[in-house]
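This is the structure, below, for whatever I ask next.
In this view, the complex is presented without one of its protein chains, the others remaining in place.
Labels A, B, C, D, E, F and G are assigned to the chains in the order they are written; within every chain, residues are numbered from 1.
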Amino acid sequence: MAEKILMKGNEAIGEAAVVAGCRHYFGYPITPQSELIEYMAKRMPQVNGVFLQAESEVAAINMVYGAAGAGARVMTSSSSPGISLKQEGISYIAGAELPCVIVNMARGGPGLGSIQPGQCDYFQATKGGGHGDYNNIVLVPNSVQELVDCTVLAFELADKYRNPVMILGDGALGQMMEPVAFPDKAAEAPAKPWATTGLKGRKEPNVINSLHIQAPDLEKHNYHLQMKYKTIKQNERRWEEYRTEDAELVLVAYGITARVVQSAVDMARAVGLKVGLFRPITAWPFPYEELGRLAKTAKGFMAVELSAGQMVEDVRLSVVGSKPVYFYGRTGGMICTPKEVFGIVKKIMLGEEEK
Amino acid sequence: MAEKILMKGNEAIGEAAVVAGCRHYFGYPITPQSELIEYMAKRMPQVNGVFLQAESEVAAINMVYGAAGAGARVMTSSSSPGISLKQEGISYIAGAELPCVIVNMARGGPGLGSIQPGQCDYFQATKGGGHGDYNNIVLVPNSVQELVDCTVLAFELADKYRNPVMILGDGALGQMMEPVAFPDKAAEAPAKPWATTGLKGRKEPNVINSLHIQAPDLEKHNYHLQMKYKTIKQNERRWEEYRTEDAELVLVAYGITARVVQSAVDMARAVGLKVGLFRPITAWPFPYEELGRLAKTAKGFMAVELSAGQMVEDVRLSVVGSKPVYFYGRTGGMICTPKEVFGIVKKIMLGEEEK
Amino acid sequence: MTHEIVMAGFGGQGVMLMGQLMTYAGMLENKHVSWIPSYGPEMRGGTANCSVIISDEPVGAPIVSEPTTVVAMNLPSLDKFEAALQAGGNLIINSSLIERSSKRSDVNVLLVPSNDIANELGNAKVANMVVLGTIIAATKAVSQESVLKAFAKMFAKKPELLAINEQAIKRGAALVNGK
Amino acid sequence: MTHEIVMAGFGGQGVMLMGQLMTYAGMLENKHVSWIPSYGPEMRGGTANCSVIISDEPVGAPIVSEPTTVVAMNLPSLDKFEAALQAGGNLIINSSLIERSSKRSDVNVLLVPSNDIANELGNAKVANMVVLGTIIAATKAVSQESVLKAFAKMFAKKPELLAINEQAIKRGAALVNGK
Amino acid sequence: MPKPVFNEERCKGCELCTVVCPKKIVVIANRFNSKGYRPATCSDESQCIGCMLCARTCPDVVIEIHK
Amino acid sequence: MPKPVFNEERCKGCELCTVVCPKKIVVIANRFNSKGYRPATCSDESQCIGCMLCARTCPDVVIEIHK
Amino acid sequence: MAEIAFARPESLRDVPFHYCPGCHHGIIHRLVAEVIDELKVRDRTVGVMPVGCSVLAYDYFNFDTQEAAHGRAPAVATGVKRVHPDNVVFSYQGDGDLASIGCAEIVHAAARGEKITTVFVNNAIYGMTGGQMAPTSLPDQVTTTSPYGRKVESVGMPIKVCEMLSTLDGAKYIARVAVNNPANMAKAKAAIKKAFEVQLSGLGFAIVEVLSTCPTNWGMSPLEAVGWMEKNMMPYYPLGVFKTPEGVAK
Partner (left out) sequence: MAEIAFARPESLRDVPFHYCPGCHHGIIHRLVAEVIDELKVRDRTVGVMPVGCSVLAYDYFNFDTQEAAHGRAPAVATGVKRVHPDNVVFSYQGDGDLASIGCAEIVHAAARGEKITTVFVNNAIYGMTGGQMAPTSLPDQVTTTSPYGRKVESVGMPIKVCEMLSTLDGAKYIARVAVNNPANMAKAKAAIKKAFEVQLSGLGFAIVEVLSTCPTNWGMSPLEAVGWMEKNMMPYYPLGVFKTPEGVAK
């Protein structure tokens, strides 16, 4: 770890990718992630990497497919509408089991929406998105330092599981500056004997593909994918807890909202309310068991999101009806304040808020 | 209702659209829905409608945006990968509150997958899909007649709520033939004073738009959307129950799978096992309360899907932990048989299957 | 009574049409019916098959996995579906192209030299109609009249075809009834 | 101790840089810091503002809603943020461009004729540095040395700029310390 | 008498109008409008020939030409 | 002596090879292969001049030319 | 009151533009509005706006509009036109919007001979998102995504949209103009008018490319920007009419 420097979140992702050995970036500009593509434009040539501005998000994700299939550590980034355009490509990448990193610095939706921060692409990232049964690994960091750590981790997980990894941030994380330290390097990329490098003496051609023309073959492939996802679910759940030990109300939040909520927790604790924060760091796999375990001690849960209520479904699935689950959300690019969340907490703990 | 005729599901959708007053169709070929686009190519000119094969699914959904914004009853159709490409456009349509009908005759995924029937786009249709907080109304018919009824209904609901309506079928429903009767006509389209028809004497220009550059404005718009979705949830839940009155095990299935499950229910009843079928006809809004109510009488639930487990989450959210929820799925284009499902039912009712 | 029929053969042998005609006939008789093709990958020259259900009750699963009748127009189809046939069911074999008979003793085997009969009739294309005649005679799922009515409806624009097809159907039926 | 500062002004007045320098200085002092711009719609010529937090404890929400210090470089900024300032906080007003003073009596108001001082110094561009000097003198969130070090790091390629900016910062600080 | 009329509050001081006036009478004023721009103005209306070039050039439709 | 060798099982009876042979010795046989196609064959190998046009034309790489 | 010789056209609402000082978008908006007025079709016009700096143009024009997704304006315009063939439908698009992400849509609208008009504002950069490289950025042009200049070896030469679309039969009128001086503005307006007339005559697709400045992202004063455009863009993007319905290149 070198000394700390002050950096914008978007740029920190870029530098972390460089540290992680990413030498291929394909993307298309969109607010609020343009600093990232711009950083890569400047940085890639300095490290003999390839920066290419694609003609569209669709082209970018398919360039990623090609480069990942050719064995590279490769990244693309965008924000909400652009990520929607990548869905077919992401489904192909998942189907062909290609490792790559996709960054979504999400903004307010739907449609053209606004360019202020949003968390309303949670469902898209963790459930739906593209067609078919597949899963992205979804990392939801909450600071510039964690953006860096998650970016490095993303490349490692992508290679480890041959799976797309999405970093789901938001405009606020992308634009804010905080001190960060970069690791010296990431885990070396593993050998990729399956990559299309040209035969180079190999006997059997390598094929990168997601087509299985016979249904039984595709079912077998899906079974293989599901087994892989199961392993990932077992091994890669990440989360953080803050003052949950004795919490009667557990707030669940991720990303920029988790910081707001953490401040709100402090405010609540200051007046003697037993409140804690459960913060998923992986949105998929979601830490269902860990959150569910808290239902033994807590009397209630509240999801706080910059959305109309998406992660709250995963909270419900964790708690399985044993305790009430509340929801508080802001949308459209609005960010809630600690005081606002504290206000809701007070109402709930006085038993006023509806479920 | 005219006399019954024998028709393929895909073509029946086309004819139902004509009956419903749809005179504009934009689409792009893909198996297994090509009979629908081909039907429209033949039929639209006969009724002075517009058929246009778009250059891509992306173009098609944006043509739909333009036509819907101009006030037309308009439809597009595709299958899984093509629907993924439409996600940005669907989010725009939802954001701009445009009525339209989108058909997904789903196939095996992910990626290029296979061309056999699938139900693995349930999440995409009901939760994620495009970016932002929005909802499609999602109809999941299970017969050619119901494809017809749902198509007509889809146009009516789209206009009523100014919302995209998706018909989520699968390759099997699209290709199968059954007798159908067509209604004489659908409810007349309401007046659309918001449509861009040219001013034609109107003072204030109409604007079709999903951009709200100020976050508070976008939040207000999202609030309005959520209120609308709440109304839809209250008014438009549709489902069907089969022998659930005294069912100890309630199977939950939709579309083609519901037919298989219904046969399995009969097999189970024949040997005295108290089994029933709960069949959602709207996947969004999902009939949570209605299914949840059955938890009072039933001892367990099992979702049966042609997927690795998607609707099962909605079943869990309905049952909220009060009863065990099992899952059985086939993927990749494979369709389960009644006997196979019956086998699972027997295992569960003898207490052998794990949750 | 529920008839669950699988009809299988090469693409081009008219298997799909056979199934559709029967389904149509069933509909004309106000029965509950369904037809579904097994549409394999979009490759050429493979085998094609369809499931037909004709029943007094509403049709559940439209894909037939345990047929009451199997129609095999070529050898691969016989190999594929012979085993699935329910005991006591009908196994209709196009003996013009399939040299072997059935290995099963618990089913009702009917050998139909359909191409030969069609050639006799002077129109090689009606081989499938010969087989259709046999099917309806063997299963009694629908009447001959209904099938002819269905044919007339489906080929309303080509009424000249009716006569030869009717002949073919009758020849196929005679193989059963004449027995 | 936690300083939560909002700095606001026209685009082009150097508000963002002011905030970044302070944040950088805080980092050099091993404090917990964050900086976040309020990036409005991509329209031109609007107002810009940033939130700076400098604290002994880890930073929670980076967006400041109840600042301990408000810096208003123009009138719309004063209008917008004056009310949010905590009682007892610092309200730093660029009096070169803002004619009114504060309506509040429960805060510490500092009027900084920054453009005038910058002009005196012979470089109109350093008005923001004058204000920065005032901020650090008023809040003591970071030391002058740290800010100068931060400046030297951020403008490592333009060392010639340091002298004039240092002067500006000192002049701004003198408004407080000299009092 | 033709006369250019400036909607000063809309002017962004871009100077495009100043270079097209054949009479060189469109100039930038030494004051600010409320948006902080120094607006264009006519230094001598009497010389205006009403050619409308200034108005046609202005990207912000600041200028009307009155006859 | 040049000689066209047909991999009959691969032949789809498309007839493209039959029209390019300068000697007109490539013809469709009156039998079926296991795929149900009537395969192409050489009616008189002795006439073959080894021009390879038949082989180059075949979309299914059915034909080898042996020297 | 004095008679007014030059005033805001009726098709332009009386609200301030959000554009940067000297940005040509404003001029081009006005020319379009003047043409709509002169053709007396305001009452049946539907404009389709892009994602780009002109995204808010729906607030400026005084007729019905739709705001399209980035690059998809030609598809949206097609949807509108096919519903109301009597409407006058146009798309207004930037170079990123039209030539990059929306490349397929414009090529196919042109190929179909879609009876719409496109106003294509080529400022050789992505304005709205802060100055990234466009497909039309010039060789060695420094942008935020070509910080070392546009390297032709790696990303190729800029696309000449008019020249490319001229190969398509359905495109009936194609012209490139500029608004760098009053004379060219007059020509630009004439071209835009012609492009709408082609639509009104039902002949097919028409497009006018307008070379434009982006002082902000080029990092210049508005006047310098005009000079840069004249010196650098005009030689690479020759002005002129590439195609007319008569087939005579004028």
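Here, a residue touches a chain if its C-beta (ideal position, glycine included) is under 8 Å from a C-beta of that chain, and two chains touch if they have at least 3 such contacts.
All values derive from a computational prediction rather than experimental measurement.
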| item | value |
| --- | --- |
| Sole residue of G:A33, G:A104 or G:L138 that reaches the chain not shown, by the stated touch rule | G:A104 |
| Touch criterion as defined above, residue of A:L6, A:A20, A:I37 or A:A67 at the omitted chain | A:A67 |
| Hidden-chain contact residue, picked from the options G:M164, G:M220 or G:M234 | G:M164 |
| Residue numbers in chain A that touch the chain omitted from display | 24, 26, 50, 52, 54-56, 58-60, 62-72, 74, 88-89, 92, 96, 196-201, 205-211, 213 |
| Residues in chain B touching the chain absent from view | 28-31, 34, 37-38, 41-42, 45, 51-53, 55-57, 81, 111-112 |
| Residues of chain F (touch criterion as defined above) contacting the omitted chain | 2-3, 10, 12-16, 19-20, 37, 50, 52-53, 55-61, 63-67 |
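In this section, only the chains that are shown with their structure count from here on.
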| item | value |
| --- | --- |
| A-G or B-G, whichever has more C-beta pairs in contact | B-G |
| Averaged-CA centre spacing for the pair chain G and chain C, given as whole angstrom | 63 |
| Chain G: positions in contact with at least two other chains | 19-20, 55, 67, 69, 128-130 |
